[in-house]
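Let me begin by presenting the structure, written as structure tokens, before commenting on it.
Only a single protein chain was left out; the remaining protein chains are all shown in position.
Order of writing sets the labels: A, B and C. Residues in every chain begin at 1.
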Amino acid sequence: MSIPFDKFKEHCAIFGVYNIKEASNYVYLGLHALQHRGQEGCGIVTRDKGVFYKKRSRGLVLEAFDKTDIESLKGEIGIGHNRYSTSGDSSIVNLQPLTASFDLGDIAIAHNGNIVNAFEIRQRLINDGAIFSSSSDTEVIIHLIARQKGSFDQRLVLALEQLKGAFSLVILFNETLYAIKDPWGFRPLAMGELNDSVCFASETCAFDLIGAKFIRELDSGEIVKVDKYGVNSFKPFKKENSYRCVFEYIYFARPDSYLWDNHVYEIRKKIGQQLALKSKVDADIVIAVPDSGMPAAIGYAQASGLPFEIGIIRNHYVGRTFIEPTDSIRHFGVKLKLNPSSDVLNNKRVVVVDDSIVRGTTSRRIVKMIRNAGAKEVHLRIASPPVTHPCFYGIDTPTKAELIASSHTIEEITKYATADSVEYISVEDLESIVGKNNYCYACFTGNYPISFE
Amino acid sequence: MSIPFDKFKEHCAIFGVYNIKEASNYVYLGLHALQHRGQEGCGIVTRDKGVFYKKRSRGLVLEAFDKTDIESLKGEIGIGHNRYSTSGDSSIVNLQPLTASFDLGDIAIAHNGNIVNAFEIRQRLINDGAIFSSSSDTEVIIHLIARQKGSFDQRLVLALEQLKGAFSLVILFNETLYAIKDPWGFRPLAMGELNDSVCFASETCAFDLIGAKFIRELDSGEIVKVDKYGVNSFKPFKKENSYRCVFEYIYFARPDSYLWDNHVYEIRKKIGQQLALKSKVDADIVIAVPDSGMPAAIGYAQASGLPFEIGIIRNHYVGRTFIEPTDSIRHFGVKLKLNPSSDVLNNKRVVVVDDSIVRGTTSRRIVKMIRNAGAKEVHLRIASPPVTHPCFYGIDTPTKAELIASSHTIEEITKYATADSVEYISVEDLESIVGKNNYCYACFTGNYPISFE
Amino acid sequence: MSIPFDKFKEHCAIFGVYNIKEASNYVYLGLHALQHRGQEGCGIVTRDKGVFYKKRSRGLVLEAFDKTDIESLKGEIGIGHNRYSTSGDSSIVNLQPLTASFDLGDIAIAHNGNIVNAFEIRQRLINDGAIFSSSSDTEVIIHLIARQKGSFDQRLVLALEQLKGAFSLVILFNETLYAIKDPWGFRPLAMGELNDSVCFASETCAFDLIGAKFIRELDSGEIVKVDKYGVNSFKPFKKENSYRCVFEYIYFARPDSYLWDNHVYEIRKKIGQQLALKSKVDADIVIAVPDSGMPAAIGYAQASGLPFEIGIIRNHYVGRTFIEPTDSIRHFGVKLKLNPSSDVLNNKRVVVVDDSIVRGTTSRRIVKMIRNAGAKEVHLRIASPPVTHPCFYGIDTPTKAELIASSHTIEEITKYATADSVEYISVEDLESIVGKNNYCYACFTGNYPISFE
Partner (left out) sequence: MSIPFDKFKEHCAIFGVYNIKEASNYVYLGLHALQHRGQEGCGIVTRDKGVFYKKRSRGLVLEAFDKTDIESLKGEIGIGHNRYSTSGDSSIVNLQPLTASFDLGDIAIAHNGNIVNAFEIRQRLINDGAIFSSSSDTEVIIHLIARQKGSFDQRLVLALEQLKGAFSLVILFNETLYAIKDPWGFRPLAMGELNDSVCFASETCAFDLIGAKFIRELDSGEIVKVDKYGVNSFKPFKKENSYRCVFEYIYFARPDSYLWDNHVYEIRKKIGQQLALKSKVDADIVIAVPDSGMPAAIGYAQASGLPFEIGIIRNHYVGRTFIEPTDSIRHFGVKLKLNPSSDVLNNKRVVVVDDSIVRGTTSRRIVKMIRNAGAKEVHLRIASPPVTHPCFYGIDTPTKAELIASSHTIEEITKYATADSVEYISVEDLESIVGKNNYCYACFTGNYPISFE
């Protein structure tokens, strides 16, 4: 049984590197730095002397690969992928990178995102005689490429321009490495360099670990091609407005990543500061729901002048599964991970800052936990607007009906959570911090940039 | 390291069952009975309420599946496969049954045999935009079916009539079970029944285990279709001469199987008897190389009047891998499996019966082993003609150059094996026992029924 | 679930080697050759530069140790043990060799047998302040040694002369190797040599595999000590009559072993011959329950003039556990292992030779199996006298009440087994073949050489 932590889930992380000795070492380290974006399984494909080397496995990067694995992945070029299983199905067949042989040679592909019209294209391909061995969107992309005419570059463009939705990709085609971002730019993808090598990663924290220098974020709709002739960029797709996922700032990205011209940590602190200004409350201390609520809580504390304290301790020895104890002692999910510090909380009026509320169940447990530890008042402050709509662009969210804010007022949520008050940052305040244009706020507003009927 | 036993290797076993509660139990037991045809890995696919359940694993059937696995494979219809890895590559991706989705629904396929023109068809498909995720012939078959037009039955025929080579198949197409034998009838495939259910197996010994009744061997080129309308047979392919693999009688089939109108054990005994008549030698005892040489040795003993003894003990606790000890004590491969009984052999003139000679290395070690145990004379009798040509119809054989009989006379083989005499049964004698027509003797004669340029 | 094969079970095998490079290789191979004496777990201890190296594991020798394990077991001296779990408890703690530190240094000990007064001594030791961390008899021996006074040799004698029962032992005491047999000589233990090294094994088949020369069986009550001063033998114990286990000849020992001045295979054949003379029956063929019934069946066939055939095929791919299928298809235990060959059996009057009958359940299933395969008559011939009493000297037997021959006449057994006739060899005939003196026939007669109230 997995720990029932009520958060949105990122689908994936991708990483690629070109022209470096023992490339598999760098992919391995890069994927480790991106582990927060997907923990169900991972994979690495490298290329040496015309042959793909491939290893995919369930579990965390540091556990999935041993020294022998890394050494057996030969070559100076490689890509990798961390997966979060959306459908509870983390069978090896659905792990990435996906590989296939087709008329121009071999292809390996790692994908972060979600193709809105994948099912429709899949049906079209199937009607045209294609067979599918996995249920992943990514297999659709390979089929589309294989069925075009012309050079690989031409086919790539012809294939990708049929796709609607979110796709950040790294692709190995024989000896060439491609990094690609969809025209709407939903998911991040950054380029770095390390001596004479080029690398790509979902977030810049991967560059920090391997000692690479961050160069720039890919543009929406950009294809970067790296081969022996050098690094070339082209933007062959019809120009679209950018819709970068604002939830990357709220929750997914690591706070030490630099994303779309902002430091993630800085954005989160500003949200906390704004929350403090707009939803002031008489209180004694500010605490965070660790770890994601920390930067906003620090921002809140600084703006409000209230002391920041560590009122909830996180147990880091929680694996990805646990045994639900028997009837007499159920409902340990949250407690296995979080423990309130009664020393800090007893007899206090507490502001507790969390990044978001999804179903509300975890918030309710946390508020009760704080109150049981002796708090006199519990004021919940949320570093995102109310989440009212599911995401279709690469995030694993519950249905609309399960999102508490889609059907409950803030008063009702306050009551359900048993809090003394609940306040969210508004969409407008978030826009003023992050920027109004170029971002996707659909999960807060329902204004979906790509339709999907 | 695998035990270097110098035998031809069967590619595979297949099994299918229709209309029986807990079908997975029967597939599991059927595959176990067919374990001798492939030990590298196995798989089962069942169908229930429109969904495939699938489990594939490396290793033996009894080890690969536990109770939870079998119970999770729901439904009253199922197929299974044992695999012997031809290329040393038993990665999970190449295990069968292979499954795919295509325009008419879902397909699962288990294949015993070898498609001679698979590479040619694969190239044609690739040029036409197909992508391949495995290196198996079987994926070719699925692509061919998916790309035809018409009903599934029509497509099946259109697809299969493009294939040259050996293919015994069981196929699940949605809720329908198909059992198919190629027009040349290379590999066996039998039909049985158990109460109201129908089953198919590579050999009848699988029926014995589950308590099913053997009905008949499929004809060459026959398709048997089992669905809610009953069992229907059709023979849509151009009529070809039958070329049943005579090596099934020599070595592959289990001696308790009934195959192509003959009991395997009976055929082997007759070969031994014929050997005794044609290659008489003054000796004290007859022993077998266990276990495959046993029936022929018993036949030899009965026809010659010499006593049959157990002169070589087989160690059955040999797994599929072992550690090659260090330099000081190498070359244990054969000794780990076989031990001569000096009690039986000492001071004796020994006739030792083996089923075949491939490279000759094992024969040489066995002769030396017998002589070291005190035998005065060692006369090797081989229950097959000299193997001079590789097989292209579903058997894993070494190249022609590695087959000792392709380049050495019997005198030279005798000398190499350090035997006092070596005698084979002749092709003519084998034909007189098995039948001349309808069988493939290509590995002894080089007369290949299907060309493969 | 383990395959319910109704046989007596040997407790263990032991092996030791002195003065050979990479001793662990030889222990590993020796234990493999002795695998038939115990399959639940195994262990090796070696000694190098004053340190024990130790590895114990559940499972078969070839699976339990990999190359790294063998290499990590350093030194030129080592002992090993195969274990059959008597009480269903094969936890690692009870695997051998057992090691301990005491005042004279380190000791490792591997034991084959059963100490009749172990419980009594254990209680005495416990009353005297000893603590026990396992439930094995062997820990008693170590405690006894540790609590004596004097040199190790003196203590060894003082300790062992307190024991009643069966104990063949190999012991490493610091750099010295001991091989020891109890004064009654119940269980076998042989000495061999390989160049300048000395080795000990439960059976001589272990010497054959490693290329060592069999020197002699240890005498009852003998201690052989091997150290830098050479090989020394002493017999310090009070002289007792020898009571060698006759069941080693009947079932446990490998047929290629040479045991107590006889070849095991030869003894078994003679039993079969004697059975044929004494219990003649009009029949068409003689078959064996494989593999243990084979030599007696061959003897029977030779003496009776009836043809020997392979009427039951053994499936060698049966691991040590299997899944009992669901209700609809239960009772597969025997069928998973054995399949009758209807070709051979149909319409025949069959003599089937088995080594022994324990509970009778397996015999009943085998007879029914043969009859279902078409046999007209089934005559069961047993190569041992009726087993009427349990063993207390190192064999795992059911209770007296479970032994069918303890409470049923041969007529009743015949009826239960649904056979046309059942005949055993008599104790007198067995004595005439094996020798009357120096052997333990207690499981047939109830005349226990050591009392155990």
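We adopt the following convention: contacts are C-beta pairs under 8 Å (C-beta built on N, C-alpha and C of every residue); 3 or more make two chains touch, one makes a residue touch a chain.
The structure presented is a predicted model; accordingly, all values stated were derived computationally and were not measured.
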item: Omitted chain's touching partners, listed by label; value: A, C
item: Of C:Asp103, C:Asp196 or C:Glu428, the residue in touch with the unshown chain; value: C:Asp103
item: Among C:His81, C:His143 or C:Lys337, residue touching the chain not depicted; value: C:His143
item: Candidate in contact with the missing chain, chosen from A:Leu104, A:Val157, A:Leu209 or A:Val281; value: A:Leu209
item: Per the touch definition above, residue among A:His36, A:His81, A:Lys225 or A:Lys348 touching the missing chain; value: A:His36
item: Absent chain, residues of chain C that touch it; value: 92, 98-103, 107, 126-127, 129-133, 142-143, 146-148
item: In chain A, positions touching the absent partner; value: 21-22, 25-26, 28-29, 32-33, 35-36, 39, 60-63, 65-67, 70, 205, 208-211, 254-256, 258, 263-266, 291, 294-295, 298, 301-302, 307-310, 313, 315-319, 321-323, 325-326, 328-329, 332, 335-336, 339-344
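Please note the rule applied: only the chains that are shown with their structure count from here on.
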item: Separation of chain B from chain C, taking each centre as the mean of its C-alpha atoms, in whole Å; value: 36
item: Gap in Å, rounded to a whole number, between the CA centres of chain B and chain A; value: 50
item: Distance between chain centroids, defined by C-alpha means - chain A, chain C (Å); value: 61
item: Sequence positions of chain C contacting 2 or more other chains; value: none
